[in-house]
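A protein chain is absent from this complex, but the other protein chains hold their places.
Each chain carries a letter (A, B and C) given by its place in the written order, and its residues are counted from 1.
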Amino acid sequence: MKRIDYLANPTRFMRLAAVLTPWMGWATVLLAAVGLYLAFFVAPPDYQQGESVRIMYVHVPTSWMALFCYVSMAVAAATGLIWKHPVADLVAKCTAPVGAAFCFLALLTGSLWGKPMWGTYWVWDARLTSMLILLFLYLGYIALVNAFDDPARGAKASSILVLVGVVNVPIIKFSVDWWNTLHQPASVIKMGGPSIHPTMLWPLLLMALAFTTYYVWVLMVRVRGEIIANKIRVLRLKQVHG
Amino acid sequence: MTQFTGKDLLCVRGGRVVFTGLDFSVGPGGALVLIGPNGSGKSSLLRLMAGLLKPYAGIVAWDGEGIAEDPEAHGGRMHYVGHHDAVKPALSVHENVSFWAGLHGHVGTVDGALETLAISHLSDVPGRFLSAGQKRRVNLARVLAAPSPLWLLDEPTTALDKATITTLERQIAEHRAGGGIVVLSTHGEIPLEGAGVLELAHFQAGSGEIAA
Amino acid sequence: MMGVFGAIVRRDLRLALRQGMDSVMVVMFFVIAVVLFSFGVGPEPNVLARIAAGVIWVSALLASMLSLERLFQIDYEDGSLELLALAPVPLEVAVVAKVTAHWLTTGLPLILAAPLLAVLLRMDGEGFGILIAVLLIGTPTLSLIGAVGAGLILGSRRGGVLLSLLILPLYIPVLIFGVGAVDAAIGGFPFKAHLLILGAFLAGSAALCPWAAAAAVRQAIE
Partner (left out) sequence: MDGLSEFLNMGGYAPFVWPSFGATVAIMAVLLVVSLRTLKRNQAALDALKDRENGADEA
């Protein structure tokens, strides 16, 4: 009987995940430790912003990750829709909470960084506003994926939504940038400082890498959870239909 | 010789194997009756044949060409009668039937169809006043109003009275005599002579597939 | 092809006119929303004039979204959507036909009501012509994007609320340039660029949205 990988457990993925998870865990801890050390003890304070620039070492990587997770959701969704690969659907569904967390953190750290610089917690700055809209796209995705009784239905509908969303992200970015320059006085201090000094670049990259391995770590854990939940559902259905 | 065939069909709904390794083949003038307990996949198979549902594996073909290749062409040569009757409460019977017949490019055949199913007296009555049986007859009228080679009928006799069932029987015989094909799921109300029978229970998945 | 398109549009219009106070309700919501803003912000003429374009656009956007939830829902429940998917015409044509009918029953009435509300909000006279032009280009885009959302929520629990969460972020570019065009016109600045961009949004969504909405409907009726 041809192996029905939708029903049989995707053993290849489960084995890979089981092996990968601890490595990702240790990589995250190590990279984060080194990154934070560099960020606090090696990188120089900003001549204008002083120590508050260190928030950049969390704000910038979380912003990158927010976008990176959304794009990987779109790629996973496309794979799921086009090649009907069941695990791809699960990857998209499990990435959403991680992406939404990073997106929220980017907003939180952005506003905490903005307070000493601009005097208020929220400024309709182009980047922050786009990040806020991206958060709405995440919340819309998460709401849709859980709005159906049959999870396969939820996965299909939300895959289409994330593909429509990923097409709209650049359009929204363009519109918000235009809207922002129209209303915002031009004197906004550039977030990343005039030029990235090497000692500032390394912690940024290390933190970004740490967040990426963290993403893969949580993704592996969540996807395995989903696969097992699927198997439970199939077993229950079997009991009902016999 | 347009043959309506299905090869090694595997249907998965909600993570459960509904049927597997299912083949069928019906020629012009032929008929196929699907029998089996509820939940054995009769409706799923009909929806698969209509193209509403994609099979997880296997292929449904018309004259050798997969129906997924050109869904519009398949839509043009087939009528699917499901559980819902698609009757709009705000539109009159005539408007309902002529809309669907119009989609298939047939105009002017509506009155004949209403006549055959004895609902021409309801022609101007809005859909919301109709009984379940009358709504089902309006649904069947759209099939008669736009002749198509393939009929896929999912339990067509529900909510129909004796007289209408015999009318339906005659229409199916006429349709088959004209070279048409009929596939229907039923609980035995319509005796169709010379019809193939497909027992869904034979194609249930063994318990081995699911446990894994 | 065009015959079927016309048939579906006529059927939906007939349904909307017979069944529905649909368009009337949508326009009523539009008027009430604008009036609420005035109560909230106060009758100060130059304050109202300042925010008039924004208030009208946001209210029009919310109003056109009200009836989107039922774009496919009724046909989905009574089985017509399945038959439309099985029609000898691509589902995309049926989707565009339904969107056209939706726009005629909601977008158009909003455009007719907009100048009246612009007077209510003491909007500067120059803005009226551009407001109508911008709404003419913008509201079809709203209906097209909304159709994708309407397809996605088929068969889900609490569709209405979900639809607004899915669709409103995607409306933001149309809102920004719609209001931008009117404010530019009132301020005496050139507004041609805004109209071109809005036209681009319309062309883009006319090309992509029917395809995405049909895909959403197809997997909903599986």
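Here is the rule we use: a residue touches a chain if its C-beta (ideal position, glycine included) is under 8 Å from a C-beta of that chain, and two chains touch if they have at least 3 such contacts.
Just so you know, these numbers come straight off a predicted model, no measurement behind them.
K.L.:
Among the chains present in the display, which ones are touched by the chain that isn't there?
P.N.:
Counting the whole assembly, the omitted chain is in touch with A.
K.L.:
Hey, which of A:R153, A:K173 or A:R222 is the one touching the hidden chain?
P.N.:
Considering the complete complex, A:R222 is the one touching the chain left out.
K.L.:
For the chain that got dropped from the picture, name the residues of chain A it touches.
P.N.:
36, 40, 45, 50-52, 54-55, 58-59, 62, 97-98, 101, 104-105, 108-109, 112-113, 115-116, 214, 217-218, 221-222, 224-225, 228-229, 231-232, 235-236
Quick note on the criterion: only the chains that are shown with their structure count from here on.
K.L.:
Hey, which chain ends up farthest from chain A, C-alpha centres compared?
P.N.:
B
K.L.:
Taking the mean of all protein CA atoms as the centre, name the chain whose own CA mean is closest to it.
P.N.:
Looking at where each chain's C-alpha mean falls, the closest to the middle is C.
K.L.:
I'd like the Å distance between the centres of chain A and chain B, where a centre is the mean of that chain's Cα atoms.
P.N.:
Here chain A and chain B have centroids separated by 47 Å.
K.L.:
What is the distance, in whole Å, between the centres of chain A and chain C, each centre taken as the mean of its C-alpha atoms?
P.N.:
A distance of 31 Å separates the two centres.
K.L.:
Please compute the C-alpha centroid of chain B, do the same for chain C, then give the distance between them in whole Å.
P.N.:
That gives a centre separation of 37 Å.
K.L.:
Out of chain B, which residues touch more than one other chain, so two or more?
P.N.:
Counting only residues that touch two or more other chains, chain B contributes none.
K.L.:
Tell me, which parts of chain A touch chain B in their complex?
P.N.:
Of all residues in chain A, those touching chain B are 1-2, 4, 6-9, 150, 152, 230, 233-235, 237-238, 241.
K.L.:
So in the complex, the part of chain B that touches chain C is made up of which residues?
P.N.:
Residues 47, 50-54, 71-73, 75-76, 78, 80, 82-91, 95, 99-100, 102-105.
K.L.:
Any idea which chain A residues touch chain C in the complex?
P.N.:
Residues 133, 136-137, 139-140, 143-144, 147-148, 153, 156-158, 160-161, 163-165, 167-168, 171-172, 174-176, 178-179, 182 of chain A touch chain C in their complex.
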